[in-house]
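Data block below; observations after.
Note that one protein chain is taken out, while the other chains of the complex remain in position.
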Amino acid sequence: MAKKPAWDQYSEYLCLDKILGAQAPLSDAAGHPAHDEMLFIQFHQIYEIWFKQILFELDDIQKRFSSSIVTDKDMQPILHHLSRIVSIFKHLESMIDILETMPAQSFVDFREHFGTASGFQSVQFRLIETRLGLLRDKRQPVFHCQFDENLKEESKSAIQDAEQGGSICDQLDGWLSRTPFVSLGAYSFWEEYRAAVHKMFDEKSIAARANLRGEALDKELEGLQKGRDKFDGIFDECKHAQAQASGQWRMSWKALQAALFIMIYKGEPILQGPHNLLNHIMDVDELIARWRYRHALMVQRMVGNSMGSGGSAGYGYLIQTLEKHRIFTDLFSLATYLIPTRLIPTLPDALSKEMGYGYAKSA
Amino acid sequence: MAKKPAWDQYSEYLCLDKILGAQAPLSDAAGHPAHDEMLFIQFHQIYEIWFKQILFELDDIQKRFSSSIVTDKDMQPILHHLSRIVSIFKHLESMIDILETMPAQSFVDFREHFGTASGFQSVQFRLIETRLGLLRDKRQPVFHCQFDENLKEESKSAIQDAEQGGSICDQLDGWLSRTPFVSLGAYSFWEEYRAAVHKMFDEKSIAARANLRGEALDKELEGLQKGRDKFDGIFDECKHAQAQASGQWRMSWKALQAALFIMIYKGEPILQGPHNLLNHIMDVDELIARWRYRHALMVQRMVGNSMGSGGSAGYGYLIQTLEKHRIFTDLFSLATYLIPTRLIPTLPDALSKEMGYGYAKSA
Amino acid sequence: MAKKPAWDQYSEYLCLDKILGAQAPLSDAAGHPAHDEMLFIQFHQIYEIWFKQILFELDDIQKRFSSSIVTDKDMQPILHHLSRIVSIFKHLESMIDILETMPAQSFVDFREHFGTASGFQSVQFRLIETRLGLLRDKRQPVFHCQFDENLKEESKSAIQDAEQGGSICDQLDGWLSRTPFVSLGAYSFWEEYRAAVHKMFDEKSIAARANLRGEALDKELEGLQKGRDKFDGIFDECKHAQAQASGQWRMSWKALQAALFIMIYKGEPILQGPHNLLNHIMDVDELIARWRYRHALMVQRMVGNSMGSGGSAGYGYLIQTLEKHRIFTDLFSLATYLIPTRLIPTLPDALSKEMGYGYAKSA
Partner (left out) sequence: MAKKPAWDQYSEYLCLDKILGAQAPLSDAAGHPAHDEMLFIQFHQIYEIWFKQILFELDDIQKRFSSSIVTDKDMQPILHHLSRIVSIFKHLESMIDILETMPAQSFVDFREHFGTASGFQSVQFRLIETRLGLLRDKRQPVFHCQFDENLKEESKSAIQDAEQGGSICDQLDGWLSRTPFVSLGAYSFWEEYRAAVHKMFDEKSIAARANLRGEALDKELEGLQKGRDKFDGIFDECKHAQAQASGQWRMSWKALQAALFIMIYKGEPILQGPHNLLNHIMDVDELIARWRYRHALMVQRMVGNSMGSGGSAGYGYLIQTLEKHRIFTDLFSLATYLIPTRLIPTLPDALSKEMGYGYAKSA
């Protein structure tokens, strides 16, 4: 590239000829130019470029997670890529501010030209959903069709490959389930934690009996019993299995233990990375949900109660996907099982050293 | 204030003694200081200050709307205050970023101390909802209680006053219904628009009959008939009355006509302000909905599936209020009744002059 | 487009083949793949698409402003497009959050491959600057070169066309200068306002003489005299001409009067649009300045004190352009010449009617 003038280099490096020559408003072609169609086109093109970036980051994350051992040095790039994905999703949401400068009337002026094309036909976005872990049979059906029924072959196989390749959700479950420190030698996090929880409830019961009488006491004791039952629902492998079968949990029993362990002992050196990982995953889940809602409201403003562009999916459909398409709600549910810091069992010193840094181990 | 040193003036002007002396973490008092409680307190105090600002802006807007005549000079301050409210709600949403730097574990460490107090007991927020137009019987019940049952007398009466005073939603309906230009002399917007809509469907039918055959034609004609029926549902006063009775519309027939007139002829000088007004109202509606969702997700992250603080309203409740508590969805629905610009009837010249500026009238 | 499956339509409509096939990291080609180069490329491609959108909006704005008469119906689209530009620039600033997820080390790993290409060689951005009104001789020189010296012929002529076509800044000046109401029949805003200003200072002088003595009085009177002189500097055409020649003002004397008139009587129906216009222009000016600073800080983080990529313009250069490249500072300076509302002269009733709506004129 040495001899060309600088601008040519810049322009060639970014392939600006292609990028800036790829906008062809249909309303112009139809002889009724609609000023705002250019925004509509470019807005969606930019979305697709960001989707490509997200998939690119997922490639590297999933490659690292798919090895039998995720090494300590993989954690830094995994966190790095995830926090970039978080940053991009934040951006995709706020970008809608720009599209909302378009009044509904402007949209009416050009939507008739593009037939059944719709922003919901983005293959890349479906790939992102699938690769994060959205299951085929959890998707809200669009007109009784499978979500990938109308895609071309190439896109269908891309989605099927993603389904078979193991999603982030599956990889995370596997990785959490292998966390060694949750149960190491004589130490069992689950036993220790269960004991602490029971002690907490015992003390609350004693306090209740000392301070309350009659109906108030009965009500309090009933509440405490419900609390105990709730915790037993996760301590017990069988009860968890039932809950999982009924769709209450998606995560495996072991993965769930490890995630709670990480949330509770997040200050231990070796758990700081995993704790950030769980937070980033929850951020992604939350941001996609927020983006869905923001998008639904924008669609409602543009087309009211009509079905969406593409004759397919309007506001009502989008609202239904809001909660149904979430993937990592288990991680949010774990907050239900935390107890005050002062009641949390102390880790055995030897375990703590294993989870600390090398230089400190022999100290 | 002339003689005091500048800083004293600044500090006194802002009553910083009161403001910065109003934080008393309960976890400190209980002997188990929890670092993050300070954030929790200050965050909610700031919310309340912003709520006060929103109510202050609503005061002036509602006073102007409550006169029998909203003058042309009222429009500028009304728009100004509304756009400030929009700006504040945007901010309330993004502020949650700061609260989400608090892990769920930190919240567990101090929430036990504040008993049943909860962010959902904000009287000011309920006042905002009521004054915008959220009706008592549209509210999602909390444990079978009226939403203001547990408030103190003073707060109850503030809410009842707001209910009786006429909400923004009612005031807007009244103001729209009085718009003179929708039907002036021989001109009737509704007649003109109905004719244009019918002409549009006639032409589509002719094109369908010319180009399609058999089942395809039947299907297309059926779709066009549905389209006609949809429009007739708003053109006809009786049908609108039925739809209103069934809860499909909240706005009156006349207000709805005027709002559509404003959306369609938004470029006419006298309609530019009203068009901005409708947009600001939709922005407020959308932003409150987004804030509710954002808030619900934050609560889910903090307390999982538990009920919310205050033993009252957790994630599940909040999600139910999301769409149910929206007030101005009628304005969004109007997008369904727009037609392409090229088919919109031209305004009579005389009417256009009345709606133009004075200097141009005699030109 | 009728027969193709929906996804093909979506993909073709957006030219996704071109858009998603336009990323070719040089570090891959060089055999040292650098993960973060993909982000760098796509980030800059998205910037260029947004620049194209801004230029597209400017096309329409400038076309409307270039007619001898800007009609009352031009105001709505002009404001609409400007507020979209504002929205895009806000977005360009916050987008840097995403690029800042790239550590400086990552940038070192691929910047050596792209020689002298640099983000500062964006022709589209230079066009935006020129079309808004940045003058060639006000630009901070880069290595003693004209800013367009190294561009290819096509780009050079695009910039020269923009220079000759009249910038937004020039068009705004012309349009403001033609505002009829500033001086209509017997009414002269300038005379009225000057009288109000002098009366204000007279009363302040009387109050000072009544309440102060000795040195304090002298100091106060001196301050008041400075205030009078400041205002006289704009009331007087000759003084303004001198100030303009010395670079203190860019706007013409008449345009400046009209802008102040609009700021003061912003509630009059006919001035509401122009007032929004001035605000949007100030928003654009402020947002470009903020974007420049944000960009400079990002560059400093990526390359420290080195010169920028492209061997050209690093952090130091960028900081110098910050204030120097601003275009509409005159509008900000006008705030200096406002007086309290209670001292503002009332408009003659006849004038007010001309500036009101047609329907009210005969009332």
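Structure notes:
Order of writing sets the labels: A, B and C. Residues in every chain begin at 1.
In this text, a contact is a pair of C-beta atoms (placed from the backbone, for glycine too) under 8 Å apart; a residue touches a chain by one contact, two chains touch by 3 or more.
Here the structure is a predicted model, which is why all the values come from computation and not from measurement.
Residue A:272 is the one among A:140, A:244, A:272 or A:336 that touches the chain missing from this view.
Take chain A: the residues that touch the chain left off the picture are 72-73, 75-77, 180-181, 266-270, 272-273, 353-361. Mapped onto chain B, the interface with the missing chain covers residues 1-2, 5-11, 13-16, 18-24, 26, 35, 38-39, 41-42, 44-46, 48-50, 52-53, 56, 60, 77, 80, 83-84, 87-88, 90-91, 94-95, 97-98, 101, 114-119, 121-123, 150-152, 155, 310, 312. The omitted chain makes contact with chain C at the following residues, 32, 103-105, 108-109, 112, 263-264, 266, 279, 282, 286, 289-290, 293-294, 297, 300-306, 319, 323, 329, 332-342.
The working rule: only the chains that are shown with their structure count from here on.
Each chain gets a centre from the mean of its Cα atoms; for chain B and chain C, those two points are 32 Å apart. Annotation for chain C: residues touching 2 or more other chains are 77.
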